[in-house]
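Since the structure comes first, as structure tokens, the remarks are kept for the end.
Presenting chain A:
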Amino acid sequence: MIFLSVPSDYMPMAIMFVVSIGFVLTTIFVTHLIGPKRKSDVKLDTFECGIEPQGNSRIPFSIKYFLVAILFVLFDVEVIFMYPWAVNFLELGMYGFIEMILFISLFMLGFLYIVRKGALKWE
Partner candidate 1 sequence: MESLLWIIPVLPFIGFLINGIFGNKVPRSLSGIIASVAVLGGFIVSLLLFISLLGDENLSFTSKYFTWFHVGDLKLDMAFMVDRLTSVMLLVITGVGFLIHVYSIGYMHDDKDYSRFFAYLNLFVFFMLLLVMGSNYVLMFVGWEGVGLCSYLLIGFWFTNNNFNDAAKKAFIMNRIGDLGFLLGMFLIYQTFGSLNFDEVHSNAMTYAYGQPVLTTITLLLFVGAMGKSAQIPLFTWLPDAMAGPTPVSALIHAATMVTAGIYMIVRANVLFTLSVFTPEFIAVIGLLTALLAAFIGLKQNDIKKVLAYSTVSQLGFMFVALGVGAYTTALFHVVTHAFFKGLLFLCAGSVIHAMGGEQDIRKMGGLSAKLPVTHLTFLIGTLAIAGLPPFAGFFSKDEILVKVFASSPWMYGALALASVLTAIYMFRLYFVTFKGQFRGSHHQEEHLHESPPSMTFPLIVLAILSALGGFIGIPEIFHAPNLISEYLAPVTHFSSSYSARAVSHETEIILLVSTLLFLLVAIWFVYNKYVKRQAIPEPDEDIAGFGKTLAGKFYVDEIYTYLIEKPLNAISGLGYKFIETGLIKGVVDGTAQVVGALGLGIRTIQTGKTGTYLFAMVIALIAFMVIKFMI
Partner candidate 2 sequence: MNTLIAIAGIGIVAMIADILRIRKIIFPVAMAGLAIAAFTAVSDWNTNTRYFNDMMFFDNYAAAFSLLIVVIAIIWFVMAVPDLKTGNHYSDKSALVAFSLAGSVVMVSFSNLAMLFLGIEILSVSLYVLAASNKNNLLSNEAGFKYFIMGAFATGIFLFGVALIYGACGTFNLQEINAFVATNKSDLSGQMYTGVLLMIIGLSFKIAAAPFHFWAPDVYEGSPTTITAFMSTIVKVAAFGALYRLMAGCFSQINEWWTTVFIILSVVSMLVGNIMATRQSSFKRLLAFSSISHAGYMLLPLLTLSDLTGTSLLLYGAAYAFASIGIFSLVSVMSENDDESIDSLNGFAKSHPIKAILFSVLLLSLAGIPPLAGFMGKYYAFYAALKSGNTSIVLIAIISSLIGVYYYLQVIIAMYKPTGHTSASFRFTIYQNIVLWTCFLITLILGIFPQLIIGWL
């Protein structure tokens, strides 16, 4: 079988584990030791993207940041599909071109949909 493996093959992984754990531990402890300490309520609070960590979770907040961020991620990921196509543009030829046009048009449809829904309206 091609999948047979010996323990020594896992050596790089072991090193990786040691290094990563070592790095984390070192940073935590060393920063603790060398950093200045100013303890106040605000400083000791859990940090979560500027949102109050305690209290009623059902408070109104602006969804726009999230929307834009999510949409950005979506479109960003979709664009990745164009990369392999661009690399193999000549091999894929006309067929690939048409498929990509189809893809992009569906993609644009999604974009139009978002615009029309007003998801990008800031005010």
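Candidate entries met the following condition: all candidates are chains of the complex that A comes from, given by their letters.
In the analysis below, a contact is a pair of C-beta atoms (placed from the backbone, for glycine too) under 8 Å apart; a residue touches a chain by one contact, two chains touch by 3 or more; residues count from 1.
Computed from a predicted model, the values in this text were never measured in an experiment.
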Considering only this complex, which of 1 or 2 touches chain A? 2
Quick one: which bits of chain A touch candidate 2 in the complex? Just the residue numbers, please. 2-3, 106, 109-110, 112-113, 116-117
